[in-house]
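Got a structure here, written out as structure tokens. Questions coming.
What you see is the complex with one protein chain gone and the rest in place.
Labels run A and B following the written order; every chain starts at residue 1.
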Amino acid sequence: MLEALRSLNGPQTLGNGRVFWSGFALVSLIAIAYPFGFDPYDVGNTAYFLIWIFAALGLSLMWGYTGILSFGQMAFFGVAGYGYGVISINLAATGGMTLVAFVAAVGVAAAFAAVLGYFMIYGRVGGVYFGIVTFATTLALAAFMGQTAGPEWAIGSARFNGFNGMGGMPSLELPWFGEPVLLEGTPLYYAVLFMLLATYLGLRWLVNGRFGNVLVAIREDPLRAELLGYDVRKYQLGVFVLGSSLAAVSGGLYTAWGQFITPATMGLPSAAMPIIWVAFSGRGDLTATLVGTFVLLLSFQALTVYSQQYALILMGLLLLVTVLFVPAGFILGFGRRLKRLHDRVLNTERRPS
Amino acid sequence: MRKNSMTRALLAGFSALAMLAAVAPHAQGQEKIKIGLLEDISGDLALLGMPKLHGSQLALEEINAKGGIMGRQIELIHLDPQGDNARYQEFARRLIQRDKVDVLIGGITSASREALRPIVNRADKLYIYTNQYEGGVCDGNMISVGAVPEQQLSTLIPWMVEKFGKRVYTVAADYNFGQLTAEWTRDLLKKAGGEVIGQEFIPLGVSQFGQTIQNIQKAKPDWLMMLNVGAAQDSFFEQAAAAKLNLPMGSPIKVMLGFEHKRFKPPALENMHAVANWFEEIDTPAARDFKKRWRAKFPNETYINDMGYNAYVAMYMYKMLVETAKSTDKNAIRKVIATGNACIDSPEGKICIDPKSQHTSHHMRLIGVKADHSVEVIKDFGVIQPYWLGEIGCDLTKADPKEQYAPSNLPKKK
Partner (left out) sequence: MFAELFSIVFQFADVFAFLILAAAGLAIIFGMMGIINMAHGEFIMCGIYVTVIGVQNGLPLPVAQACGALTAGLIGVILERTIIYRLYDRPLDSILATWGISLIVTQGMLVTMGSSWPGIGTPTGSFAVGVYTFSTYRLVLFAAAVVVMIGIYILFMRTSFGTLARATMQNPQMARALGVRTPRVYAASFGVGAALAGLCGALYAPTMTLIPTMGITFIVEAFVTVVVGGSNVLLGTVPAAVVLGVIRTSLNAWHGQIVGQIGMLIAVILVIRVLPEGVSGWLARRAR
């Protein structure tokens, strides 16, 4: 058990010590107890924020740990969203079948990522150009889906409906003893929280192990990693598929939450949002990304509610300030400062009188 | 003995006052009626959203000054979704669950409306959509205030065919609204004895129309049906005028929504004809009074557009519905609509909500734009019902399918 826990720690994540994990335990407890003290609207809204974090974690894995800038998170988000719609509508899914549709949708997006990734990575497209290709793909997909308004654009009984968006898909339901549980409000919150914790811990284990070491090596110097004998392309492709699949998870969950998906989620400015979240938070660390994305989503929504016309200006300023003054990421910078403080405190404790 | 009675009198007096104080807040400070408003005032659609917000605010002020609805003051809770469908979803939930609004009003694009409907349906709230659109929504939770194709095109197209000719070239935005309205155009043109000799679908955001202008000249139509949407696509008018295309144009969406005749330099919009339930240039006494009140509150408004007018009218419609139903309960309101007598007197004339489709009848007028961009009302078509949904089988007094239909997507015959 301790062995498993120890594998969650490592050089690739900032928080490793006892203080961090006690903090983590505390936050988890608060998260679990949260619905009991708060308005159902707030719980549902928080669940909605959590849904987007998978895409951010996926991008952190690709960009922060492996150095692959993918501008395509929202493309896979959209593919999974539409996939969920098509599959669940055609299966007339209820209960456990909605979960099957969800998993299948993520699978479709993963396959698409594998094809696109193979085309680019084995074609030695890298750096900024990788970002441009994924950006172009996202925009092309958005443009294509936007004109699917006619009745001929349908798969089975699911019409794409172009710009107006596809609706009519069921919400996710968890099969339970007796009635299936509709994943809305508090049940959705717990389901997403559980999935997020599992993903976070799983990614921690991944990046702190040998796989993660290779990823960081590729990020630092791909040529050197290749010369050391690693097939860089295989790792890059694997990470690209994994990271994009996490975006797909977000997409499926979002579509089931709102029972609606439009091409606009794949257009501008939506396509740039994961980049903004991850850049602001600190792409190099999973915890920073998780915390930072949540903070950003909360702040942006509050900004839009309370300062309406100025919200976009403040968002632009935030981005600018982050890039200029805290390029590693705000949350990460904050985290590093905390760590230094913690180490200094520890050192002063250990020093003999 | 006298002291005792005085004390008793005082005590009685105080308790009477206390009881009055306890009762009085209930009598006056009754709970406000909350109206949730979702209008874009930033982003691409700010041009259209601002007049909508103003319309709602003007109506709010007027209604509250006259005593509110059923004696209760109304409160407008407005959130700006910035043209982002996800924000529409988030804010709709917020308004419904947290702010507990009695009714939701808003949305500009059809995408935003379609994003709202699942949320409104799940919470079983009333939703009023105030924009003209491609028609077809058969949903018991929704009341549509805007005009629909059968009201605009069934009046515009026969008139244009008679005045200018039978050969028509359509320039449409390449998405649902453009494609559906182009379909309506084809059907109605055939009925009027005309034909569509060419169609072009332009993706949103395209601003260069050289090829389109040449295609039009090659086809030699009698007039153009303009279904272009968005500021970029509006550049067509300037470029066509510069190339001296000089063809008459008809449109259900120009002048009334984006007030192009005020934004473009003359004579770009010359010879444009449009049919709508509201133009600022309408000159009836009711319209003049309405315009005076609007400009008193918003002196810098460039143009009181159809969307702003509809937003204003929607508030009065809601007032009428609640006062007739004597409740804000959605089902009570739907019963009022089902009677067929849900009507109000508006600046355009008397309009009613159709029981079968919950869409609004409108007083349609045709305008023409002259070379100096002045607008004249050419023809008054009277009140046109939103008949199409009822005709194809949507009857909300009997069944509530919560679907959007189109000429190519009719309800399945049972």
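Methods note: a contact is a pair of C-beta atoms (placed from the backbone, for glycine too) under 8 Å apart; a residue touches a chain by one contact, two chains touch by 3 or more.
What you are looking at is a predicted structure, and each value in this text was computed from that prediction instead of being measured.
In the complete complex, the residue from A:5, A:136 or A:298 that touches the missing chain is A:136. When the omitted chain is restored, the residue from B:220, B:295 or B:326 that touches it is B:220. The chain that is not drawn here is touched, among residues B:123, B:243 or B:392, by B:243. When the missing chain is restored to the complex, the residue among A:298, A:317 or A:346 that touches it is A:317. Interface residues of subunit A with the unshown chain, by the touch rule above, are 69, 119-120, 123-125, 127-129, 131-133, 136-137, 139-140, 143-144, 147, 268-269, 272, 275-276, 279, 309-310, 312-313, 315-320, 322-324, 327.
Touch with the hidden chain on the side of subunit B covers residues 42-44, 46-47, 50, 174, 200-203, 205-208, 210-211, 214, 217-218, 220, 231-232, 234-235, 238-239, 241-245, 260, 262-266, 268, 302.
Just so we're on the same page, only the chains that are shown with their structure count from here on.
Interface residues of subunit A, counted against subunit B in their complex, comprise 39-42, 44-45, 48, 143, 146-147, 149-151, 159, 161-165, 167, 184, 254, 258-260, 262, 264-265, 270, 301, 304-305, 308-309, 311-312.
Looking at the complex, you find that subunit B touches subunit A at residues 41-43, 79-82, 84-87, 89-91, 93-94, 97-98, 109-111, 114-115, 117-119, 122, 174-177, 179-180, 201, 203-204, 404, 406, 408-409.
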